[in-house]
Structure formats: C-alpha cells, structure tokens
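Got a structure for you, questions after.
Note that one protein chain of the assembly has been removed; the remaining protein chains are unaltered in position.
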C-alpha cells in the first residue's frame, strides 16, 4: 500500500514528535482531573445500574449525594465503599436509594478505613473489568467461529429512527444486505444530558438514545443476524458528550465493537468544556483499549463547517493528535479508526484528484490504522440522483486508497434520516464500485511528482506548520482551540458545558477503575 | 496520451496490414457494383427533391422508370440526362413527373449523345457537390467566428421524440445545458424504407424520420442556439439503412456535422444485404469525406448482442476494418469516430479495470481518431439510481482514457426514450465527472505489466487472430459475416434486404458523382 | 394481508419519492405548483427538496413526503401462472403424447421492431438466465423469423409452417407501438384462421402488462424476466386443453 506519495520519512517523524509535544500537556491536565462522569462510570463498572422513578440513574443520584457531602476531588470510590463497608447499604443499589432518600451521609475515610474501602471498591470494579474482558473474548470467539467481515473496507451503515424497535429490523436488513458495521445514531441532545437514559427507548429525534438496554437489545439482534449470515456484524455507538466515560463503560459491558470517540469533537461541536472533554476522553479510551473496541475519530466533522481544501491540514493535524492521545490511553494501531471525509465542494476543479491526495495521505501517514472514510454530506442536495453519483465517487476513492471503514453515504443526506431503501441502494452502490474496481488500486500509481503526491506533501507541510504554531501558544492546544483552529469553532478552556463537573484530583484521590485500566493496580 | 499500454508496434502494424488484406476484396466488390440508392443519391446531388402526392420521392419515381426501361447497370446519369438533353423535360422534376406518368421513355445513349448527356449530368451533379463544399466552408467559418466545443470529449446527446417540432426545443435545451453534439434518433423502421421520406415529420416511433426538411429545420435551430451560446453545436443523424447514400448526400447538402455510418451495422442489425451495404457504404463515405463530416461507426452495437468481454476483440477487429474502409473512401483520421462501448456486465469482477483496458486500447490503436464512446445500455435496468451511477463510471472511463465523443448515457435507458430531465441529469453527471477528474488522466498511468496493459495486449492479439481466420475463408469477410463472427449475427452474402437493388456495373457505367468524389473527373 | 402504506423508516409513515418536470420557468410559484401536483397525488405535506431550472421553460423537481393512500394487496389482480412448470423432458413427453408430432413454433419481432435479444432468449438454444431456449426441446420445431417481420409475412409463414403457436416480441413501446402492432397481428390471425385452427398467439416484451391478453386478442402475454420454461410449459398446457 505505502509508497505511492513519496512522503519524506523525516517530515513524518517530525509531525509525530510535534503531536506528542502538543498532546503531552493535555495528558498531564487529564491526569490531574476527574469528572462526574468518570466517577459515575466507575460505579457502572462496579455494577450499579437502573434509575429512579423519574428516570434519573442511580449512579447520578449516588454521585450527587456524595458530591454534596464530601465533594468529588477524592473520587467516589472511597466514600461510597466506605459507606458500604460501614454497612450503610447491603449493595450499591440500596446505598444509592438511601442516598437519594437522604438517609445516608458520606465521609472521606482514611487509614485502615480507606484501605478497606479501596480494596472493596477494587474488587467490585474489577468484576466489571472482567466482564469487559469476557465480552472481548466472546467477540474474538464469535469472530473465530462464525467468521469476520469478508473484506476491507468494512461497510458501515447507520440507523437512525429514534425507536430501538424500528432500528432493530432496519439494522438486520442492512446487515443482510451487506453491512459489516451498524451504527445506531443518537438522538439529538443526548450529548448534552449529564446522565445516561435508562431502558429501551422509542422517542429519539433523528437518532435513538444510547442506553445500556438499547445496546443489549441491538447487540443480541445482531448476534442473531450474524449467526444467520455466518459473519460477525459489528455494532457502533457514540462515546461522546457529557457522559462519554459512562457510555464507554456500557459499550465494553455490552460488547459494542466500535465507538465514535474523538478528542475534540465535544468541545468543538457540542460546546462542552475542553478540560471536561479531555479528562473524559482519556478515561473512555482506556476503557475502549481494554474492551478491544475500535474508536472512530471525528475529523470529518471539521469539514462540515470549514472548507475541505483550505482546512485539509487541520484534519491531518487532528489525526496526529488523536493518534497520540489514543496510544497514550493504551489503544493499539488496529483500534484507530481515524476519521476523514469526502467533503470537497464538487464545484472545485479536480476535486477527485484532491480527494485522492487527501485520502492517500491519511492512508500513508497511518499505515496500520483502519481509517474511517466518511461520505459527502455538506454538498449533498435534494437532487438524490446527483447524491447517488457523489456517493459512488466517494466509494471509488475509498477503494483506490485502501480505506478501512467505509461509512456508506446516503442519497437522501440533505433530505431525511436514511430510509430503509436508501441504505439498500447505498449498499448496492458500494458493492458495484468495489466489485468493479477490483484491485484497480494495484494498477493505480500516481506518477511521481504529479499533482496527487504534490498535494499530499503540501497538506503534510501545512499540518506541520500548524502544529508548530500551536506549540507557540502559551497554553498550546487549549489556546489553539480557543482561537478557532479546528472547524472554525472558538472554544475557550473556561467556557462550555460541564465545567462544573470537573474536579482537580486531591492527593488522596482514588479510582480503582483507572488503576486497573492503567495497570497500576 | 499514447504509451500507457506498451503496445508492440510490430503487432499494431500487423493488425493494420491484415485489415487491409481483409478489406481490399470488399472494396473491389463495391467498385464493381452500384445500387438504386447510389443512383438516387446522384439525382439528389443534381438537385432533384420532393415527392409525389403519395409521398414517393421523385428520385424514386424517376429511378424506377429508368430501371424499367434500361436497367440500372449503366447508372442513371446517361439515360436521365440523355432524356433531358433530348428535351423530354425542362428539368429533372418535370422529367420525373413525366416518367411517373409514363409519358417518357428512356434509352441508353452512346457516342456523342452519351458524351453530351454525361457532360450535362456532370454539370448538374457538380453543382450539388459545390453546395456540399460551400456547406463545409460555412461550417468552418461558423466555428471560426462563433467558437467550437470548448473541450474534449465532445458531449453528445440524443433526442428521440418522433416529432421534429418537439425535438427542436429539446435539442436546444440540451445544447444550452452543455451538449456539443445533438443526434436526432431515427424512427424505427426507417432503415428498411427504400426511399427517404419528405418534409417535416411528426409521427416517428422512438425516433424522428430523417428527411431533408427535418435536417434543415434542426440545423437552422441549432445555428440559432449556437449563436446564442457562442459555440457551434454539431448535428448528427444516421447514414445507414437502405438509403444510406441518399441520406449522406442530404447530410452534406444540409450541413450535418457527424453521421452514424458503419460498414457492417446494416448487415448485422437490419439484415440488409451485405453487398448492398458495402456499395452504399463506400459511396456515402466518399460524400462524408467531401462534406467534412465525422462518421461514427457502430461497434458498440455488437456488445448488445454479444458479451462485452468475450467479444472485445470483435470490436477491435471491426474498428480496424472501419478504419480501412473509411480511409479508402477518402476520410481523414479526424473524421473517424470509431465506436466502442461500456457494456461489460457490472456483475463481472473488475469490470472497471477491463473497461479501462478496452478503452485505452482503442485510444492507443487509433491515436488520431476522435473515438465515439458509448454508455451502458444492455445492463441498464429500471433501477434509475443504479443507472445514474453506471453512467458516472462510464463518464469516468471516458475521461481517464481520452475519448473524443462521449455519448451521454441516460438513467432511463431501460425504461423510455430519454426525457428532457434525463438529459439534464445526464449532463450534470458528465459535468461533475469531467470537472472532478480534471487532468487525472495525467496522474493515471497503469503500472507496466499490470492487469490493464496485459488485458489490452490480449485483446489486440485475439483481434489479430480473428483477422487471420477471416482471411482463411474462401470469400474472406463475406464468409465471416455469414458465420456470425460479429454480434453473433449470421448474414449470408446472398441474403438480406435490398439485394434486388444491387447491380453489377456495365462497362459503360457512368456516375458523375463518383467521378467527382473520387477526383477522377 | 391487511392494508399497507409505503415505508420510509417507520411503519406507516407512508413516505415516497417523486420526480418530474413542469413546463414552466423556475420560481417560487413553480415550486408551489410542484407541491400542488404532489398534493394532488396524495402527498401531504409535500417537501419540494430540489428544483432545477432547465432552460427558460422547464423546471425539474424532486419531492419527498408521506402519501395518504392505503394499499390493499388483496385487491391486486395478477396473472399468476395457472399451469405447472414442467421440465424439458416432461414437455417433450407430453407434446409427443398429445400431438403425436412435433409442435411447431413460429417466432418473430413484428412491425419495425428490431430487438431480437428478447425473443432469441426464449427461442435460441443459448436461452436465458442459464436455461436453454425452445430450440433445445426435441419435440418443438422452432422457426425464428427474426426482426422487422410484417404481419402479412408472419401470417404467411404461420400457414406455411402449420404453426401450432406464434410467438411475437415487441420491445419498442413509444406511442404504444407494441399495443398497436399486437392488435394488428391478432386481428390478422383471426381473419386468416377459423377459431379452432388459429395458432396459439403469445406476445412478449419488457413493458407489457400481463393482464392485457384478452384486450390484445392473444392467448397470453409474457413480460420482463420470462424464461423459456415458462413459455414451453404454457404451450403444453394450452395444447392439452385444446386437445381435450
């Protein structure tokens, strides 16, 4: 695959060094803080689930009670398991119910009490981690026994009815028609909820709520279909928004296979506080690493607000950063579904050549990562015939540049959330293009020095410049984000939602989940 | 452009030598014969037009009368102008009317009478040839003053309403939307008529009758639109069927710019007698050569009845023969719109690579010919979305292989003759693909020895083998056609329509049109 | 089966897609006119998602929306195959026992239609969709007259060959060419033959409505996707009925 662009290895190395320099202070920041959602995720790993009659999850009720009593800068583990050890509740659920009723007070244990609480917490959280490990093994076994996606790229399709019971047959139909990966799109607004809804849901807007039960139902349905088809069909959801860590934990527990998880998407596109996001992101990636989940990053989104040619280098820059953060969190190369997209305005001359250059650059910069290749969205219109054609050329670029995960474009992109028939037509489009192109990739080798390699080198160069400029800022990446560097969105470090859920860790902070995930336990 | 396939120049030369060997006996046959239509074409060049009240053209009435009196093996010129010189009619029209009424008898003049008749004929036919020359100059002047098609490939669109007055606005709309060439498709059945209908017509089936008046009306309308657009829009029709020579003459007189004109199409697809076809074809090509008309050959049709992969070499073979016949008739390289088509079954693996190979082969075998690239038809279905996509990939192959004339595919191919909106959508498809690909052709150079060049070389090899096998037959090409070599159609030399209109020329045969066109006059 | 509505992405949502051209310049009024048409078609609300001017006189529209009509599959009348599908062997055997001679089939594209691929798919040995054509059947004698055969010629050949069945293909449908030609053909056969001796008349082509046999004066209409065995089985069925 590699070597079509003649990238200078010195420059490639330089780009990675710069990304590390930009990323390191952020990792430090992430290590220094915890968030309400990281703490609630820990409770979820320990097995606490369900919600009160108003729908507020018990993890929220419990965390809120603890926070009210002792704050969260020490984490939840010590006060919660201290209370359990003290016999304030026979289990987490009872404790949460009592906490919600105001009939239990939390304290910060120390000495022997603290050691005991910590040990109890670790035991219980450890069980959750073991369940994640078991799910990972189950996935590996299922793939071994029933077979994997037949070829690369994996065909990735979304369902988005808002109703899990409509989503399921649609997902099964899509899998039968050839999808290797099903993504259940989330309801608008879920990312801003500071809790994870409970149960099976039927009332999302333009997407279905991510809940543990919805995860379970869909995974079970796809297991059934996988068996029917003799290939394991993967399931994807979104570890993003204010509850990113909890959703990551639920994904691990319910054997989701891939998760949308970007280091900056929430900041830029949901106006979530940057520090909150970086902390949540690190934890959620540690969970994904453990769970064997492939992450999908969100660089494609930048090109919906910024111009795909002008801002091509911001995609590359963000990919380098996402790679650094991902590896720091323990993810392996094969888990890095780095995002990019076919979003060049079709009116730009030579858009296809430019797309080929950008897509090849991503391919050759990250040769071992699966890469998530996103279809045109911004320049889709109500002309569904034209849309079908653009999607075909998107598929072609995917085939010619060895993308790993092909997110299938819909001709109705500018009209409605996808219909059943849109998906079927879209899959037919993918099948035709991949089948017709065959191994055209092997014949296709741009002339050295021609337009395509030259453009790729230019984008890499601009990306290096940008990383250098980011380093020149006082607060590095945080200042760059505040400046509108990515997707033209300006997000200052002290703005955005969820900042009040961020806590600087106290010296006595304990979180058995982090310890276990980081292998420091 | 050339040199992407590493074709062996020795083999290419060999292929041409073989084509000449196959073609030469056919040319000889053509020189030895005349046909009713060649003779009527001569009358048309001499200015005879119009029809009797039943719609039978005067050229037919006159030719039939002469034939009844003296046969046609001496041609029409001597008996007709002899009668005129004798004062049997003041002009051709009156003579034809009297002939139709049975009030004139024809004879074969000799000696001084013959010389006089011949001179009179030559004068009058010469005026027609001069009008053709004037039209050619007019075309050149219009192109000079108002501009030519802006780039290659020329965008070629069909109209096919059956009604010249619906065709005209549709053609103008297509030109405004970007068409460089408009083809008016003919009514089914016209090719089997042994006369050219007269006047403006509104009742064709799936096409509009080719008549002198329809030619004139459409050319005038396009001249108007050309002026409006500042580029000369070309007009195409069909010199094929039983009246091929007459239609060629009318095309020259009315300044059509391109004509469908194949050496074997009528034989194979209309069951017209092979000898009739070869004689008519040679004459019509001489007219086209003189008129500066680009011919379009019909190899694409083979792939509608035969398989596009198995029969790929029959296309190449036919192109070589069409080239030979065309040059023999005086056509220059720039007038050779050799046909081929994107007809590989989309279910065949690597269809796109195969198409690229076939299209490049045609391009490199005939580097100076414009090449007519035909869209998918046979594997189009009622799924218009899929159809739109296939047409997009057809356009891409056209762009990547430097085709000269791009016949625009319609998503409704399998449904209806094209709607106004089909053409508009189809043009949008072409524009997108050409614009997006830009000069991708320059970057795209298949690796030497890879699939694409290997396949092209294989097809060339098979084509040479086929030419060799044709030569082994007693009667060469005639036998091969009888065998079903092309398009799987078996057409024996003594079968088919129109054989009774073929005459072996007598020693005293005279045709001033041929003399003038061959420059022997 | 109960009443149905089209399905976009939720049961009962009734969603459809429509496209058409109106002969008027693009404007807000034209978009409103497009919505008006869609509403007359039963789409409410009609979402005009695309409007493309095509020169000064035409505009192309794409419309999405829910259609109010219900579909009642129980009211659908289709020409279901009312005879058993036979193997080639069975066809041969039954022709032999019924007729005691080969069954003669004459086929052609009539009128100005020159699309032979369809009728060849039914008649030629090569066949269609992996199935051999009627020529392959030992007990069938196939005379394929090819394309652009005139109706009088066809009748003449049918008489000459003593045809048991005449198979006609019609692919061009513009201005209802296929219907006109078929009616002309069946009328000619009715004129040339007494009812009892008229060959079985079969017409086929991709755009025929299979329920129109009576209206067209033929015994059977075959459309898109027909295979040789469909036709052979029908022929046997019909001849056995005649013989009995």
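Note that the chains are named A, B and C in the order they appear, and that numbering of residues resets to 1 at the start of each chain.
In the analysis below, contacts are C-beta pairs under 8 Å (C-beta built on N, C-alpha and C of every residue); 3 or more make two chains touch, one makes a residue touch a chain.
Everything numeric here is computed off the predicted structure, so don't read it as measured data.
Trainee: Which chains here would be touched by the one that got left out?
Mentor: A, B, C
Trainee: So one chain is hidden, and I want to know which residue out of C:67, C:88, C:203 or C:229 touches that hidden chain in the complete assembly.
Mentor: Checking each option in C:67, C:88, C:203 or C:229, the one touching the absent chain turns out to be C:67.
Trainee: Just name the one of B:152, B:381, B:441 or B:457 that touches the chain not displayed here.
Mentor: B:381
Trainee: Sort through B:142, B:248, B:389 or B:420 and give me the one touching the missing partner chain.
Mentor: B:420
Trainee: Provide the residue numbers of chain A that touch the chain removed from this figure.
Mentor: Those residues of chain A that touch the unshown chain are 162, 169, 172-173, 176-177, 187-189, 192, 205-206, 269-271, 304-305, 414, 416-417, 419-421, 424-425.
Trainee: Write the list of chain B residues that the hidden chain touches.
Mentor: For chain B, the residues touching the absent chain are 160-161, 163, 166, 170, 381-384, 412, 414-421.
Trainee: With the missing chain put back, which residues of chain C would touch it? List them for me.
Mentor: Counting only chain C, the missing chain is touched by 1, 4, 6-8, 11, 15-24, 28-33, 35-37, 40-43, 45, 47, 58, 67, 69, 71-73, 75-80, 207, 209.
FYI, only the chains that are shown with their structure count from here on.
Trainee: Indicate the whole-number Å distance between the mean C-alpha point of chain A and the mean C-alpha point of chain B.
Mentor: 60
Trainee: If you average the Cα atoms of chain A and of chain C to get two centres, how far apart are those centres in Å?
Mentor: From the centre of chain A to the centre of chain C is 52 Å.
Trainee: Which residues of chain B are in contact with two or more other chains?
Mentor: Correct list: 425.
Trainee: Could you list the positions in chain C whose residues touch two or more of the other chains?
Mentor: Touching at least two other chains: 52.
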